[in-house]
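Dropping a structure here in structure tokens format, bear with me for questions.
For this depiction, one protein chain was excluded, whereas all remaining protein chains were kept in their positions.
Our next item is chain A:
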Amino acid sequence: MTTMIQVENVAKTFTLHNQGGARLPVFDNVNFSVEAGEALVLAGASGAGKSSLLRILYGNYRPTAGSIRITHAGRPVDIVSAVPRTVLDIRRRTLGFVSQFLRVIPRVSTLDIVRDPLLARGAAPEIATEKAKVMLARLNLPERLWNLAPATFSGGEQQRVNIARSFVDPSAVMLIDEPTASLDAANRDVVVELIAEARAAGSAIVGIFHDEAVRERVATRYLDITAFRKAA
């Protein structure tokens, strides 16, 4: 087994300087690891810090303490202390983040958004386009939308574009935050399949799923982060 994520002694406290310096402790002493081919599902009540933890794993939030080693290009790299260009390289080649919302870039077409990760990893344009089309079709996004920029799409359509982009070339480590929130049952099933396929291909997955049925179909293991709540 290959350990893909190794979390050690991670803590997070937000300090809100413009609210009298209020300190908002979220968690403390978080330790766990994730192997290739596993799907770890984060559990805990709303506000427990699931999304914060996922963002920390991505190098988006900065933890107050601790280290997170991501296996990148065959060796562990601490994303907490890595310089910006290393973090970006880890994200480009190893680490994917699937959020609930698509960050729309003006004027870029759906097809270009979806094939972009393949191009960034060096795929030939025709192959990238072909794979992007297959993925959009699987997620039942009408073909007439493919050449449009998603700015005007519905919430569920944008979400499917986002999922297509994330799964067109699954990363070795995938972080997933509520990907099915505004999807119908059929598309939810597709997402569950995509996650299973990525896992079968060796991806390590850490996810948050509010939908209990989805959660149970995806998870190989649970981590309740309430256990790490910082003692007041």
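Here, a contact is a pair of C-beta atoms (placed from the backbone, for glycine too) under 8 Å apart; a residue touches a chain by one contact, two chains touch by 3 or more; residues count from 1.
We adopt the following convention: contacts and distances are computed from a predicted model.
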item: UniProt protein name of the chain not shown, from "Energy-conserving hydrogenase (Ferredoxin), subunit A", "Phosphonate C-P lyase system protein PhnK", "Transport permease protein" or "Putative DNA modification/repair radical SAM protein"; value: "Phosphonate C-P lyase system protein PhnK"
item: Selected from A:47, A:122 or A:142 as touching the chain missing from the view; value: A:122
item: Of A:16, A:201 or A:227, the residue in touch with the unshown chain; value: A:16
item: Absent chain, residues of chain A that touch it; value: 15-18, 55, 59-62, 72-74, 77, 84-89, 92-93, 105-108, 119-122
